[in-house]
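Of the protein chains in this complex, all but one are displayed in their positions.
And then subunit A:
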Amino acid sequence: MAARAVAAGRPWRRLIPAALWERPRCLQHEWQPGHPDQPIQMENPYKEPPKKCVLCGINVDYKNVQLLSQFVSPHTGCIYGRHITGLCNKKQKEISKAIKRAHVFGLMPVMFKNPSFLTDPKICNVKYPE
């Protein structure tokens, strides 16, 4: 091949494998200046707002026994864990502190859930093993 090119009188270029060829490298998702047609850089406009837990924005008070009782088991009166209540870190801590405070101050029963609050809407998803 080289001999043919030389014979034809054309300037002979050294054979380079295709992988090493110099090509203009520009990634599609990088911003290339100067083109008015290129997409404008902006934050994802379809981004969903961060998920909020049930108590986001609600003030937790140790006096609010009804609210606190919603996160307590009706049978044993124990405080439900994070995986059951589905609350964020901060609120779970606040709730558990408030419940313990209410216990000490004699506002909330310890070993069971106040019967008048049994018909409250269910927030916690307690799964019973089959």
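Here, a residue touches a chain if its C-beta (ideal position, glycine included) is under 8 Å from a C-beta of that chain, and two chains touch if they have at least 3 such contacts; residues count from 1.
Here is the rule we go by: contacts and distances are computed from a predicted model.
UniProt lists the omitted chain of the complex under the protein name "Small ribosomal subunit protein bS6m" (options: "Small ribosomal subunit protein bS6m", "Acyl carrier protein", "DNA 5'-3' helicase" or "Proteasome subunit alpha type"). Touch with the chain omitted from the figure is made, among A:25, A:51, A:75 or A:122, by A:51. When the missing chain is restored to the complex, the residue among A:28, A:41 or A:59 that touches it is A:59.
Mapped onto subunit A, contacts with the missing chain fall at residues 49-53, 56-57, 59, 61-63, 88, 90, 101, 104-111, 114.
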